[in-house]
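This is the structure I have questions about; it appears just below.
As you look at this complex, bear in mind that one protein chain is not there, while each of the others sits in place.
We call the chains A, B and C, going by the order they appear; numbering starts again at 1 in every chain.
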Amino acid sequence: MILEMIVFIYLSLGMIIPGILAIISKNPVHAVLWVLVLILHQAFMLFTLGSEFLTAVQIIVYAGAVIVLFLFVVYMINLKREEIWKVFVKKSPLGFVIFLIFIFFFLKSLTFLTALSPHFKAHLPYDLTQGTNLWWIARYLFTHFLFQFELVGVLLLVVVLGAVFLLRKLKEVEGGSL
Amino acid sequence: MGVALWSEIVILVAVALLLLLVALFHVAYLTYAERKIIARMQQRLGPNRVGPRGLLQPIADVLKLLHKEDIIPYGVDKPIFHLAPLVSLVCAASGLALIPLWDTFVLSNLNVGLLFLLALSSLSAYGVILSGWASNSRYAFLGALRASAQLISYEIAMSLALLSVVLMAGSFNLQDIVKAQMESPFKAYIIPQIIAFFIFMVSAIAETNRVPFDLPEAETELVAGYFVEYSGIRFALFYLAEYFGMVVMCALAVTCFLGGYIGPFNIPGLPFFWFLLKLYVLLFFYIWVRATLPRYRYDQLMGLGWKVLIPLGLLNLFFTALLKLWL
Amino acid sequence: MEGLGILSAILWLPLLGILALFLIPREKEELIKLITLITVLLDFILSLILLLKFDYSNPAFQFVEKRPWLDIINSFYFLGVDGISILFVPLSTLVTLLCVLISWYSIEEKIKEFYLALLFTNIAMVGVFISLDLLLFYIFWEALLIPMYLIIGIWGGPRRIYSTIKFFLYTFFGSIFLLVAIIYLFLTFGTFDYTFLVGKALPFHVEKLLFLGFLIAFAVKVPMWPLHTWLPDAHTEAPTAGSVILAGILIKLGGYGMVRFLLPLFPQATLFFAKLILILSVIAIIYAGLACLWQEDLKRLIAYSSVSHMGFITLGIFSLNPIGIKGALLQMINHGIVTGALFMCVGVIYDRTHSRAIKYYGGLASTFPLYAALFMVFTLASIGLPGTNGFIGEFLILQGAFLKDRFLVVLAATGVIIGAAYMLWLYQRVFFEKPSAGVYNLAPMRWNELTALISMVFLVFLIGLYPNPFLDLMRVSVTKLLTNLP
Partner (left out) sequence: MVTPSLNFGSLALEMLLLFSGIFLFLVDHFMKNKNYAFWVSVLTVIASLFILLFIPFGDFTKAFRVDFYSSSIKFLLTIGFFFLLFLSYPYLKTFSALNFGEYYGLLFFSLFGAYVMISSQDFLTLFLGLELMSVSLYFLIASQFLYKRHALEGSLKYFIAGAVSATFYILFLCILYYATGSIYFEEVIKKLSQGHLRGELLVSFVFFLGAFSIKLSLVPFHMWAPDAYESSPLPIVVFLAGIVKFALLAVLIKVLILAFSPLKLELGKLIIPFALFSILIGSLLAIKQDNLVRLLAYSSIAHMGFAVLGLTSGEFSGYGFSLFYMFVYLFTTIGTFALLIYFIKINTHLLNINNLAGISKDFPLCSFLFLIFLFSLAGIPPTGGFMAKFYIFVMLIKAKYIAVALLALLISVIGAYPYLRVIKVLYMDEGLIHYKKKSFSILLTLTLIVATFITLLLGIYPKPLLDFIQRTLFLYLSLQFFQF
């Protein structure tokens, strides 16, 4: 129990602190790397919850692809060090106020939910003794959540098609030079 | 926390260290084998001064690298510069923990072991990108960009190839995959999945940045690619990571396509014999390719990945699914 | 009660004209004018028929039409006239008719649009006076803004855009309170039906608020003293026809609304606020009268005189006795005729000299005698000389107000004197003295101007000398109106 607790606290801190560091980092590459750290911790949090599949997917998709692309973008547009926080507060005070309001609501919801927590267990809709986590996920995806699953497929298709559409235009206009 | 847990942890660490040592040994002599084989193929002798037939050459190399000065160039991003080779090595080497060497010998028998291997190989891109960026050098940066683009593209083809294996076996667990091969009529998936095997091997070469896909470290264009600014022990770590990558990829291929540790007959007293045999054959293939083929052009490389391997992989996956459905 | 009757005919007849205009190409200007004239003339004749068929001994609404319109909120297409509104229908059609006549030559561009706007104005004006459904009333009330906005803004003077937007926003602002009050009434009683709402009791504080809601809308239109500033601008910059409609009908809507809605719907609040409104009226009379004295601009002067006269009208309405109200109603008609005619007169010389500055003129009486004579008639009617219609109205109002509050009447009566002063001084400055250079060689008056002005002169004397039939028309209804007041 104590070991579990320690692991849990470590992982949570490992998600929260890099999250904050990512926001306040002045160097954009460092910020992205902090997000990477966050995602790895998140992945292992999922691992401790008994969901190896999600862990692996999290690492492959987020750590392996998304963050790499972010790094690429940061390299390409060559961001310099910035005083992000100050600029945010100074340039858009209204935005800052709204941000604070939503943080307030978020904290409020947290207090509500922590008050609730003794009454609720993790809502696993399936029984892990009857099959592995992977098996259940597959089963749910292809029966219960079939429609949503297919929709996600369509969504990805549309994104790809749209990107192709724009790039084709760009090529036609600029004579094929990208 | 009882005694049992502690003893379990101690045993685990001990076995892991042992595995690592053996693997290091393999890696060290892989370099030697490579130099020797290529020399022979090019009608040369290869290293033959240190020890009998140059057998101590790898050890000499290691000692030399350890003694060299660790230069940190001006203007680098120090923490990342230090971190990058470690990331590379760790990601490359820890894949070994998931490979079943024997039906009772696998360090971490995960449900989704194959996915974890893929995850680790995708993480290895970070070593490349970070080293390239942190070095604050044009050559390194270009190399890093190329390497990561290549890694990401070929990763997809590789996953597709592996997925058809998963489809055949019905599991992501590597141990299960080996067992499923044993029970299948072909005994090894290389026969029904010859296309997948081909795709996998090509992408594996690209993933490990080996000739003919060694664009990121092409000496003639980029000096030495992303680790051009590294020297001494850190350079050694990159070097190690590359050869570790080769070993892990070959081991994965053995597990998924060649029936793993299973052989036509058991040889008592030599539990890992068949596994190692298949591994050596594949490693030889690797070196053979390096000796034979010239380097690709960069756009050809990307074209091959996106226009040939991925569609091929998808088709293969599709037909495998049909096969699975109707048989 | 079902079916379409003469009221619908009067209301929608101009729509036929609008459709016809749409079909005619814009190059055929004469045809456009002619069709408009015929439409409006027919409409006027129809309204005269209505006047003749009206049974003045019956206090109830006549020619009632009621058909379902918006079921979901229980609103009806509900038309009808009684003694209060009967006179305004022919007045509206008459004013439109005269506007068509007076603009015959003076509007030179976008002719088709102009006559379309006029016809649309006609629909909205008549609609306001005859609709008995509050929502319908409101729609016509607001719809009137569109053509007026365009008429002032497109064909007006140099500062037309400032004036028209000021006019629009002022009145739009006022109407909003009206809308809220109407919706509140609907939600309380579940209907927009005026006849149903009359005599329904409301809590006093609610009644006060609703009264204020209605009052703001009407007061902006009238315009009552602090809310009057849009009027001089709008009048000044509007084209002649626009000024005539503004003076003749638009500002009467406020007075009509007060008589029609404030008194019967909110009797207690009316009593509560009557004093305040009387005081405001007197302030308006005197303030606007004094303001007239130092106006440099002909139209502006007449505009301020309108404010002053409208003060008399609100004074009459809120004296809350039959004499005062009858006087106020009659004075509204009179003021429509007289001030409308004065604006037409200004339009006549403006078309010839393109100046409205008083000091530009002088000695017109010698160079333009017929015109001077006509102007004299209207000046005197405006002052309220006995024998002209202005006298009857003002006399009745002062008589009615005297019963209510003597002190205020004394003050108001000084307004009459101020009125005489500024009008006569104006007349003297423009028509006598030494003729200025600009007033020689003026073109003689055209047939359209003569027709319009002479028919006005006729009306001035008709009402002035024989007001009985007009008063008879409204007598029963006004009596009935006052039965609701405690």
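Criterion: contacts are C-beta pairs under 8 Å (C-beta built on N, C-alpha and C of every residue); 3 or more make two chains touch, one makes a residue touch a chain.
Not measured: the values here are computed from a predicted model.
Of the chains displayed, those contacted by the omitted chain across the entire assembly are A, C. Touch with the chain that is not drawn comes from one residue among A:Leu3, A:Ile77 or A:Val154, which is A:Val154. The chain omitted from view is touched by exactly one of C:Leu31, C:Ala60, C:Leu169 or C:Leu465, namely C:Leu169. Of the residues in chain C, those that touch the hidden partner chain are 26, 69-73, 109-110, 112-113, 135, 138-140, 142-143, 145-146, 149-150, 153-154, 160-161, 164-165, 168-169, 172-173, 176-177, 179-180, 183-184, 186-187. With the whole complex as reference, residues 94-95, 98, 102, 105-106, 108-109, 112-113, 116, 120, 123, 139, 143-148, 151-152, 154-155, 157-159, 161-163, 165-166, 169, 172-173 of chain A touch the missing chain.
Criterion: only the chains that are shown with their structure count from here on.
Viewed as a network of touching protein chains, the structure does not reduce to a path, ring, star or complete graph. Annotation: 29 Å between the Cα-based centres of chain A and chain B. As a whole-number value, the distance joining the C-alpha centres of chain A and chain C reads 69 Å.
One simple way to say how far apart two chains are is to compare their mean CA positions; for chain B and chain C this gives 95 Å. Against chain B, the residues of chain A that register as touching in their complex are 3, 27, 29-30, 33, 36, 52-53, 55-57, 59-60, 63-65, 68, 71-72, 75, 132-134.
Taken in their complex, chain B has these residues touching chain A: 1, 77, 80, 110-112, 115-116, 118-119, 122-123, 125-126, 129-130, 133, 141, 145, 148, 152, 155, 172.
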